[in-house]
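Every protein chain but one is kept in place in this view of the complex.
Letters A, B and C name the chains as they come in the text, with residue numbers starting at 1 for each one.
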Amino acid sequence: MRALGLFLVFALVWLLLSGLMKPLVLGLGVVSCLLCVWLASRMHRVEEDAGPALRPLHLLAYLPWLLKEVVLANLQVMRVVLSPRMALDPVLFRLRATQRSQLCKVIYGNSITLTPGTLTLDVDGETMLVHALERAGAEALRSGEMDRRASALEASA
Amino acid sequence: MIFYPVLFALIATMALALARALLGPSLYDRVLAVNMFGTKTVLFLAVTAFMLGRPDFLDLALAYAAINFIGVLAVLQFFQSREIRQRYERQGR
Amino acid sequence: MTLIFGVFLLILLVIVALAIVRSEDLFAAVMLSGIFSLLMAVNFFLLDAADVALTEAAVGAGVATVLFLGALALTGKEEARHTVSPGGRWLALGVSFATASLLFYASLENPHIGDGSAPVHQHVAPWYLANTLPLIDIPNVVTAVLGSFRGFDTLGEVFVVFTAGIGVMSILGVRHSLVELSGAELDARQRSLRHHLIPRIVGRGMVPLIMLFALYVQFHGEYSPGGGFQAGAIAAAAIILYSLLEGDDRGRELLPEWLLRLMVAGGALLYGGVGLACVLLGGNFLDYSVLATVPSAGQHLGLLLIELGVGITVTGVLISVFHAFARRASR
């Protein structure tokens, strides 16, 4: 079931990359996709815990919000960089991550890094070590909105 | 013609990243510079593909975007195992 | 305008090259050589050599840094001091200066970039351009030249890669199970990025995608930039990524060593075998036209097979070299 889903995704990627509809190339595409599914299944044989699944529709709602945050954070950091006297107040702090699944924790950690001004340095179980360029960025993260939104991506099991 | 400003900006940024790579001062600053250089290269190749009128050449930018980060992971592994060895040496003494 | 960009990038290239030579910190030199490779790729691309640029991209971005760091873990971080007498230094300077002046003088005679009346554009190049479509029937002339018109050269290149792989393995891959490992070495060896959640999860997702992209590059060499060399390097990058994340031992579980050895030899064998098959079917060595009833179909089949051979050998060699370094890295 899972393998079939992977195969369909790979096949779609292949078709969009290639755009050639010749029988030979299509045949090679099928072989390639099967090879990648085989590779992926060999890799996942050693997977320990899967955790609750990601909800794709929620991801669609999450991405525009993340985009907005990224744009705002970019403007903020650019303002800092271009100010003649860079008044910096960097903070290094620990942050709780409430996500249960590994995937959502990764999405949360990478979202923190993707917004300039905050940077995930380490993930240790429930907590993350974060570096912030300015205290305001740290406060925004501590308010927990991004954490909540990233947790909402998980299917409630 | 519309591609020139962005190409100039990219090359200028490459020069800035190169300056950071040469100045250091720490090893990690150099890694940062290389990594930044890689992203700029992805963008440069993508823009150039359109400037040359060959959008199918985007494969190059795609290849870089996919595998450029492997080098940084190797750096992490390098420092990690070096640190472990040094810790053992400190304990040994 | 492209010329200005090219000149600027070449200036950066010279600066990087000087810095690499000057640097005594080998780690810095490795990082700078990464930048060198990126600059080379951009330059190749500006000169419209997309296939070469893709090779540089695949090797420089994915594999070279990893292998350099592997070598660095085996040696020290600083360049060894070697003493040269003042006389020797002046001699070296003189030789370098003379060679450089000769090369510079020779370059004055070179045709300008893109000059249509250059000798290379008078002799074989027009023939290649005119005959790729009628004889081989594929759009990418580079692949036609590489695989068919000059297939013999490429066979040689594959055997160079093959030999290089054998060489590295025979120097580094010697089993040393008799050597007693200390706790530090054992610990450092078993260390992977397994406990780093973010790289691990992201890497797991990327490995099959990189592999799919490698196969796409492999099988589209006849239509767009790419082919066996590029695909082999990208595929090797995918497996190396997995080995970095999960540890070398698990990487060897994913693709066992007997399979890698089979790939190293099998790819080169496939290339040579196609050539022999052509001879047996009554053609010349590596003249694929005889492989099918229609000559151009035979060319297609031959190109597909030899590119596959190249890809398999390159993948096998690069992964084997990586394993050879990783196994030794903690000594």
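The rule is short, and it goes like this: a contact is a pair of C-beta atoms (placed from the backbone, for glycine too) under 8 Å apart; a residue touches a chain by one contact, two chains touch by 3 or more.
In this section, contacts and distances are computed from a predicted model.
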Options "Fe-S cluster assembly scaffold protein NifU", "Na(+) H(+) antiporter subunit G", "Protocatechuate 3,4-dioxygenase" or "Branched-chain amino acid ABC transporter permease": UniProt name of the undisplayed chain: "Na(+) H(+) antiporter subunit G"
Neighbouring displayed chains - absent chain, whole complex: A, B, C
Per the touch definition above, residue among A:3, A:31 or A:71 touching the missing chain: A:71
Interface with the undisplayed chain - residues on chain A: 13, 16-17, 19, 70-71, 74, 77-78, 80-82, 86, 88-94, 109-111, 113-122, 129, 131, 133, 135
Missing-partner contacts on chain C, residue numbers: 196, 198-199, 202-203, 205-206
Positions on chain B contacted by the hidden chain, ascending: 2-3, 5-10, 12-13, 16-17, 19-20, 25-26, 28-29, 31-33, 35-36, 39-40, 42-43, 46-47, 50, 55-56, 58-59, 61-62, 65-66, 68-69, 72-73, 75-76, 78-80, 82-83
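The rule we apply is simple: only the chains that are shown with their structure count from here on.
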Centroid spacing, where centroids are CA-atom means, of chain A and chain C in whole angstrom: 31
Interchain centroid distance [CA atoms averaged], chain B/chain C, Å: 19
Junction residues of chain C - those touching two or more other chains: 196, 209, 213
Shared-contact residues (touching 2 or more other chains) in chain B: none
Sites on chain A touched by chain C in the complex: 6, 10, 13-14, 17-18, 20, 24-25, 28-29, 32-33, 35-37, 39-40, 42-44, 46, 102-103, 105-106, 109-110, 120, 123
Touch list for chain C against partner chain A, complex: 196-198, 201-202, 204, 207-209, 211-213, 215-216, 218-220, 223, 242, 246, 250, 254, 300, 304
Of chain C, residues touching chain B in the complex: 1-2, 5, 8-9, 12, 15-16, 19, 25, 27-28, 31-32, 34-35, 38-39, 41-42, 45-46, 48, 50, 53-54, 57-58, 61-62, 65-66, 69-70, 72-73, 182-185, 187-189, 191-193, 196, 199, 203, 206, 209-210, 213, 217, 224-226, 230, 234, 237-238, 240-241, 244-245, 329-330
